[in-house]
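So the structure is just underneath, and the comments pick up after that.
What you see is the complex with one protein chain gone and the rest in place.
Residue numbering begins at 1 within each chain, and the chains themselves are lettered A and B in the order written.
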Amino acid sequence: MTDMPVDETEIIRPPRNQWLDVWDQFKTHKGALMGAAFFILILLAVTLGPLIWSIDPTYIDIRARNQGPSFAHPFGTDQLGRDTLARMIAGGQVSLAVGMTAMALALVLGTFIGVLAGYFKRLDGALMRMTDLFLALPLLPLLLVIIMLFRDSLRSAFGPEGGIFILIVGVIGITSWMQTARIVRGDVLALKEREFVLAARSIGTPAYRMILRHVLPNVLSPIMVSATLGIANAIITESALSFLGLGFPSDFPTWGRLLFDSTDYLQQYPERVLWPGLAISLTVLSVNYIGDGLRDALDPRIRGR
Amino acid sequence: MKLRHALMGAACTLALAPAAFAERGSDGQVNIIYWQAPSTMNPYLSGGTKELEAASLVLEPLARYNQDGSMVPWLVESIPTVENGGVSADLTSITWKLKPGLKWADGSPVTSKDVKFSWEYCTAEGGGCAQSEKYNDVANVETPDELTVIVRFSVPKPFPYGPFVGAQAPILQAAQFAECMGPKAPECTDANFYPQGTGPFTVSDFRPNDVIQLIANPNYRDPAKPAFATVTFKGGGDATAAGRSVLETGEFDYAWNLQLAPDVLAGMQAAGKGEIISGFGTLVERIMVNFTDPSPDLGDRRATVDHPHPFLTDIAVRKALSMAIDRELLTEIGYGDAGRPTCNVLPAPEIYKSSANDACLVQDIEGAKKVLDDAGWVPGADGVRVKDGVRLSLLFQSSTNAVRQDFQALIKQWWSEIGVETELRNIDASVFFGGDPGSPDTFQKFFADVEMYANNFDGTDPEAYMANWECSQIPSPETQWQGNNMPRYCSDEYDALVAEMATTGDINERARLAKSMNDMLMQDYAIIPLVDRGRVSAHSNTLGGVVLNTWDSELWNAADWYRIK
Partner (left out) sequence: MFTYTIRRLLIAIPTLLFISLIIFMVVTLAPSDPTANLPLSIPSEVRAQIRASLGLDEPIWVRYLLWLRQFFWYEPLHMLDSAFGWSLATPDMQRILSWQTRSPVADLIVQRMPQTLWVVGTSYVVGVLIALPIGIISAYRQYSWFDQVGTFVSMVGFSVPTFFTGVLLIVVFSVQLGWFPSIYDTTHQVRDFGSFLFQVKQMIMPVAVLALYNAAQISRFMRASMLDNLNQDYVRTARAKGMSERVVVLVHVLRNSMIPVVTVIALGVPTVFGGAIITEQVFKVNGLGQLLIIAIQGGDVPTVQTLTFIFAVLIVLFNLIADILYGLLDPRIRYD
């Protein structure tokens, strides 16, 4: 993704950093700009939020339970009297960190395997049968086995929180790369028969450069879609994991968990469902727009227009 | 509560009086929802509550417990006792007399042979009968005539009402199950799904783990009952949805075990379509304290008696942990009317209930701090108490369940107030209770410092239950981690009481023994009881005759149910 095809215009004009071009194009995309701004806002809120809103998210004030929004608790409190705003902030840190990292891992794995399988005919059979295997594995028993085998050793190696983070990200990553891999492979199969690839190959371009310069940029858009969907998937999956005892300790809030816990109170306290639901949706939406903008910006055909 | 039950029972019989003249099947259809779906109709093949209760519509025992926990004759004339000569003086045999004229749903007569067969079926080698414990020590079952059954025990049985009593040990039809003994039991799918019974209903369509349809038993012993012609017994989903379908949408008439937050339940009841009913049994939510060291550094010998726990062996710490807990508040938040705070691990029946430990009902944070101070545990720089380099830092595990996680969070906060640091862990119930020797997360292995779950016992006799905390019940690698003594509590005095109870027949003496065992566990703080949990169910406003029974199947009196018009 780092090397872009060289534009003809660059030869005539004085050389100009292509990332500036990308940025120029990205700037013209209103949705992408708004998405990026919003995403940065969310990131700032969850990282700097605890400095401003200093209530401990696990502190129980039992007299203040089930309160609606008020000055003391802008987002209200939950069934134990914990402050929802503080929990949203703390939950956001976890959910975003897990969502981004797990998505990135799945994407890198999926793209790598997909490109290899699509581009090198020798690897195709083996890699795709492996993909079939991973698609077929029953997720829940697999997770239980993974907890049993790795939780304690990771915990002793990286400490309770670090170990669990690695475990969750690893688990989500290795169980959700398959779709990306299949999609990327499909596109690569079609792409490598295109004229420009044949042309590049006929002048003896080595395989790694073929992939980086000609193949990858052209399969970017399905990868971007996978990234958007992957983030939503990872945030929700993380909450499902904590029910198996694989996630963070139960008093550790995450957005997915807050959403699940408040679903029972949908009728009594509908606003409680709203916050985590909105947070997840808006995050995914902003990532989606960033993805749209990036894709356009990285596409030399559009950038040239 | 007892009085209320008695009154409710009386009210129900009064209300029932007109219905008694009604015709069988005149009230049409009744819909029951269990959020866990039954997987078979044969309670001997699966001991799950959902299967027992579904099967109790069809299969019946000789005698069962009523809503007060007293035994009532069901298929027999009367309850045999030593006084009426039904139980031999040496306590080694019990004689049951079947009611005459009983018929199976297919019209064939019920005989003592069927009763004897049920014992043979459950104790056959290789059958994996889930209820075989009910038939412990049965040496022989004799059938001198069609209606008489004599059960002979190999040892004196002070409480001879295990076999053929309660929803766990009903009577099967010999003719139907004759080919299904031992290893062949699972192959008889038809018999297991469509058993012949003496109960008010008989299965017309069984879809495992989904839905059961039943019709009124044409040969039921009371010609006017049951009032309903058909039953749909739907399974699956979750407690919230089950409650909603009875209390809010009115699609179902009866919903089982609505273990929901009290305010959620109250909100549902406000819709006005149904009523919530609750009753108490012996189920106690408790924290088990680990007397052994679960540290992973100990390898294979972790959580075994070889390594005593670094600080939980100090009674001051255990006592402080218990004192810091506000049981009233836990009950209010987790169970509402369906729970009450308790200081006993044996909360019922009434004669076994000790009042010696009731001081624990009041939370005493300051007192707990003082206990720790006096024992030499002083707060360190981070607020966590330390003594001789040992920090009061706990790992607290439980199964995954919304109420349990709320409890964990609350208790963690109280413990932090007295200077004890807690890390929480929740484990999927199928693993936690699974007992797989390969998994580190089972409640038997107890690789944590404290753990929370609930337990109870069948029927009303606590002998087997109290024997759980004998030294010999301690789980260890040698026993493949089987055993019920989770705290690894071991006291010669306690073992002596267990042995004494096994040979004592007098009910008052038994009560004294059980109480002193309970008090011993409580005053040693080996078990920290939290809440005496009741059963909460709901029925629609148009369903009459429901009497909630926590000692037997909830559907025990389905024959008396009727439609309020």
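One rule holds in what follows: a contact is a pair of C-beta atoms (placed from the backbone, for glycine too) under 8 Å apart; a residue touches a chain by one contact, two chains touch by 3 or more.
Since the model is a prediction, treat every value here as computed from it, not as a measurement.
Student: Touching the left-out chain: which of B:189, B:472 or B:503?
Tutor: Touches the omitted chain: B:189.
Student: Just to verify: which one of B:62, B:130 or B:216 makes contact with the chain not shown?
Tutor: Considering the complete complex, B:130 is the one touching the chain left out.
Student: Of B:23, B:77, B:238 or B:350, which one is in contact with the hidden chain?
Tutor: Of the candidates B:23, B:77, B:238 or B:350, B:238 is in touch with the missing chain.
Student: Just checking the interface: what residues of chain B touch the absent partner chain?
Tutor: Listed in rising order, the touching residues are 33, 37, 39-40, 42, 45-49, 126-133, 183, 185-187, 189, 192-193, 205, 207-211, 213, 232, 234-238, 240-241, 244-245, 248-249, 251-252, 271, 428-436, 438-439, 441-442, 453, 455-458, 464-465, 482-484.
Student: Suppose we count only contacts with the excluded chain; which residues of chain A make the list?
Tutor: Within chain A, the residues touching the omitted chain are 31, 121, 125, 128-129, 131-133, 135-138, 140-142, 144-145, 148, 178-179, 182-183, 186-187, 189-190, 193-194, 218, 221-222, 224-225, 228-229, 232, 235-236, 256, 259-260, 263, 266-267, 273, 277, 280-281, 283-285, 288, 295, 299, 301-302.
Following the convention adopted for this analysis, only the chains that are shown with their structure count from here on.
Student: From the mean C-alpha coordinate of chain A to that of chain B, what's the distance rounded to whole Å?
Tutor: 45
Student: Please name which positions on chain B make contact with chain A in the complex.
Tutor: Spelled out, the residues of chain B in touch with chain A are 240, 260-261, 263-264, 267, 296, 329, 333, 400, 402, 405-406, 408-410, 412-413, 423-428, 431-432, 438-441.
Student: Quick check: in the complex, which residue numbers of chain A touch chain B?
Tutor: 58-60, 62, 65-66, 79-80, 82, 144, 147-148, 152, 156, 160, 242-245, 249-251, 261, 264-265, 267-268
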